[in-house]
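Of the protein chains in this complex, all but one are displayed in their positions.
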Amino acid sequence: MKVLMKGNEALCEGAIRAGCRFFAGYPITPQNEVPEYMSWRLPEVGGHFVQAESEVAAINMIFGAASTGVRSMGSSSSPGISLKQEGISYCAGADIPFLIANVMRGGPGLGNIAGAQGDYFQSTRGGGHGDYKLFVMAPQGVQDMIDFPTHCYEIAYKYRVPAMILADGIIGQMMESIEMKTPEIDPKNLKEPDWALGINNTGRPKRRVTSYDLREGMLEKMVLERVKRYRELEKEVLWEEKMTEDAEIILVAYGTSARVSATAVKMAREKGIKAGLFRPITLSPFPKKRLFELASKTKDFMAVEMSLGQMVEDLRLSINGKANVHLHAKPGGSLIAPEEVFDSIIKVTKEGVKDYATIK
Amino acid sequence: MQLLNERPKSLLDVSMHYCPGCGHGIVHRLVAEVMDELNIREKTIFVAPVGCAVFADTYFNCDAIQGPHGRGPAIATGIKRAKPDSIVVSYQGDGDLASIGMAETVHSAARNENITIIFINNAIYGMTGGQMAPTTLIGQKATTCIYGRDPKVNGYPIRICELLSSLEGTRYAERTTVHNVAGVVKTKNAIKKAFQNQVNGIGFSIVEVLSMCPTNWGVRADNPSEATKYINDQMVKIFPPGVYKDVK
Partner (left out) sequence: MPKQGKIEVNEERCKGCYLCVSVCPNKCLEKSDKFSKTGYYPASYKGSGCIACMSCAKICPDLAIKVYEL
């Protein structure tokens, strides 16, 4: 059965289907539907919602709740996510899995409330202090918003890393017809993790949730143990390809930019230009091996992003000099038009511009 | 011959890192004794702060979490909401609770979270080396006000019990001291009440304990009267002990 839903609300329903039973949040546009929806929906399924006094308090409520093994979630938009970074770093340092959504808006600073992709670095490089990574998924529409939470929780709990859904204001606000495909998980059927804080009437050893160790060399040991899990996490990389087999140029884009790029690829194909689309679904880990493979037959790649050229750096690292990497960038919370991207395709394929970079 | 004081089971038999004459150890023991007496050790989750008590998560014989500076009440909120049957205590110092974590303190009280807060007020930042705290007295010397706290530059000390008692959500707020035996006994009774309130679902309870910090007050650690005198003669004037709120 298909239902018409707004991206932000689908995200909530997806999280609840995935067993989320705790949410703490703070109002910020364009993600306000998330705390609003959770405030009435979570109590219906026996969960808990807290409107926190700040983004900082919200992430720490999530830290507390998630430490008890309850599937917990937070959401915010760019400036709010910046405020949460300390708490996210603590969760990562204490190996506490949870789900956080960033419905990105234009920045830096207060910026604007339109959709943007300027938080790519923040999301894929850790974001807060210290050596850590998140598992980051990039939805490109409302269907992804409802589907991704299930996968995020699965990966987050398997590897004990926080997971992030990196959406943007457009995906959060748009309404689309979707299917509820993911199974409904009853948290009662989930096994309690062996690290979860709680009532200890079995005489098990006490459990500690902590990110510190001041003893000589012990923090290094703790971080290196985590690095092993990050290496394992690499195999959870996901991507999608369209018409890349014979492509002379491959556009690389995620989220809203991927949808715009898909239209531009279609326009190019109609004009006889062999364009393809590569859409990273996970941004961390980034599909670098596959991109490197593709670079052996395709000579031109172009990052298309609603930011000042952030994802293009991962693309360059993946291609590692094996092909040309171009950039079509649009910062400031403005939507990219397919025609602009098409123009950039022409510049590279027909006019042969080397190291093409346009910041529109 | 009968031993009169067993070590509480809720406190692990390890040496604590606190400086000589510091009051944290006394309050740790009192919290542990109360946990034993109320038989809540198995369901208590201890929230340790950033500051001198950062290692408290290793001392108590119960599940524990150590969180960011000042965020104890938010973490405790998350735990208590997610696991309502647990007993959650947030143990915090003055910098943690009254400065960087003031918003979390005030709002957890305003929400009447059913949690227990143990607040150690020694009027100084201990772990970082004696900087001025939100509760540092006027004229008191600290490493960030070496000539003494000057209200023209540094403002005035914050009275947490008085402030929180103005909130409807606060159910119990009492200030005690641990600078003499009578104070220790009162502190234990207050801590017991603060935990009992949580067990009985009464709600947000806080005990503020005036405590010694000989190291950072710059007084002799081997002459306890110097530190206890400071509490007795100076601190209680600004922070009078007593029950500030007690809603049944």
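For this structure, a couple of remarks:
Each chain carries a letter (A and B) given by its place in the written order, and its residues are counted from 1.
The definition used in the following text is that a residue touches a chain if its C-beta (ideal position, glycine included) is under 8 Å from a C-beta of that chain, and two chains touch if they have at least 3 such contacts.
A quick note: this is a predicted structure, and the numbers were derived from the prediction, not measured.
The chain not displayed here makes contact, within the full complex, with B.
For the chain missing from the display, the contacting residue among B:Ile124, B:Val184 or B:Leu210 is B:Val184, taking the whole complex into account. When the missing chain is restored to the complex, the residue among B:Leu38, B:Val199 or B:Ala221 that touches it is B:Ala221.
Against the chain not shown here, chain B presents residues 1-5, 7, 11, 15-16, 18-26, 29, 178, 180-181, 184-185, 214, 221-225, 228.
The rule is short, and it goes like this: only the chains that are shown with their structure count from here on.
Here the spacing of chain A and chain B, counted between their Cα centres, is 40 Å. Contact residues of chain A toward chain B in the complex are 21-22, 24, 48, 50, 52-54, 56-58, 60-68, 70, 72, 86-87, 90, 94, 197-201, 206-212.
The touching residues of chain B, when paired with chain A in their complex, are 42-43, 45, 47-48, 54, 57-58, 61-68, 71, 74-83, 85-86, 103-104, 106-107, 111.
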